[in-house]
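Omission of a single protein chain aside, the complex is shown with its protein chains in their original locations.
Moving on, here comes chain A:
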Amino acid sequence: MIPAAFEYHRPKDMAGVLAVLTQYGDDARVMAGGHSLIPMMKLRMADVPHLIDLQSVEGLGGISVADGVVRLGAMVTQHDIIDSAELASAAPILRETSLQIADPQVRYMGTIGGNVANGDPGNDMPGLMQCLDATFHLVGPDGERTVAARDFYESAYMTAREDDEVLTAVSFAVPQGGYGYVKQKRKIGDYATAAAAVQLVKENGVCTAASIAMTNLSDTPVHSVAAGDALVGTSVDDAAIKAAVQAMLGDIDPAQDNRGPVEFKRHAASVILRRTIERAWSRA
């Protein structure tokens, strides 16, 4: 419950953030909503001698939809996502996913940037961002760069972000067609036993594009190219869904924990992916 002592920094701009990161190196860490980091600090599983609070940094907020691209500032909260009419219309899968993350209080504080940068395979947004082929925007001492969500996750808590970089925004093309994010969990606020993100396009009764990603079924989110490919060119009938599920099972690598043994997780993943595909197809 009691975190170790730290020095607190609340810079007003990104230059101020980077200055602290550069000065203190591994001893400094940025915090967005604090709802993954503070719990870890309270359990003394995270040691952060210099905490950089991003709440006052200019330019990290805001949701925009322009020229076919959705852009979310890193400090946009789950509550902001749920509340945004613009987003509900441009990318309704975001709202569907956010409503399955945590609980109301956590959603007022927890941010999209923190969710995707955390690197915990339990987080829901990383899989969704891989499904949407999102781009992550990073700023560091050498300037800005972008990394595809599909290339960002290396293993649990290990990502392509360097220690002296800050994730400032995520962006993705306005998704087309039907969508679904379905999550099996033990209770409100739990990370998924299995969850799937599906976005697919239907033209004249045939699936012409499909993207599928799975949550918490490996030490990273899993973008299953083969599962999506199994649907393309089909009418998403039972055989096609079975083929997609089979392909997905070849790409996941769940670990046993108190959510269940590996075989159960594979079963749950199969059921969840089938439901998600059916939901997305019915909306396409």
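Keep this in mind: a contact is a pair of C-beta atoms (placed from the backbone, for glycine too) under 8 Å apart; a residue touches a chain by one contact, two chains touch by 3 or more; residues count from 1.
Just so we're on the same page, contacts and distances are computed from a predicted model.
Enquirer: Looking at what's absent rather than what's present, what does UniProt name the missing chain, "Carbon-monoxide dehydrogenase small subunit", "Sulfite reductase, dissimilatory-type subunit beta", "Multisubunit sodium/proton antiporter, MrpF subunit (TC 2.A.63.1)" or "Energy-coupling factor transporter transmembrane protein EcfT"?
Expert: UniProt lists the chain left out of the view as "Carbon-monoxide dehydrogenase small subunit".
Enquirer: Return the single residue from A:Gln105, A:Thr146 or A:Gln256 that touches the missing chain.
Expert: A:Gln105
Enquirer: Using the document's definition of touch, tell me which of A:Ile38, A:Val174, A:Ala226 or A:Ala243 contacts the absent chain.
Expert: In the full complex, the listed residue that touches the missing chain is A:Ile38.
Enquirer: What residue numbers in chain A mark contact with the hidden partner chain?
Expert: Its contact residues with the unshown chain are 1-8, 10, 34-35, 38-39, 41-43, 51, 53, 55, 79, 102-106, 108-109, 188-189.
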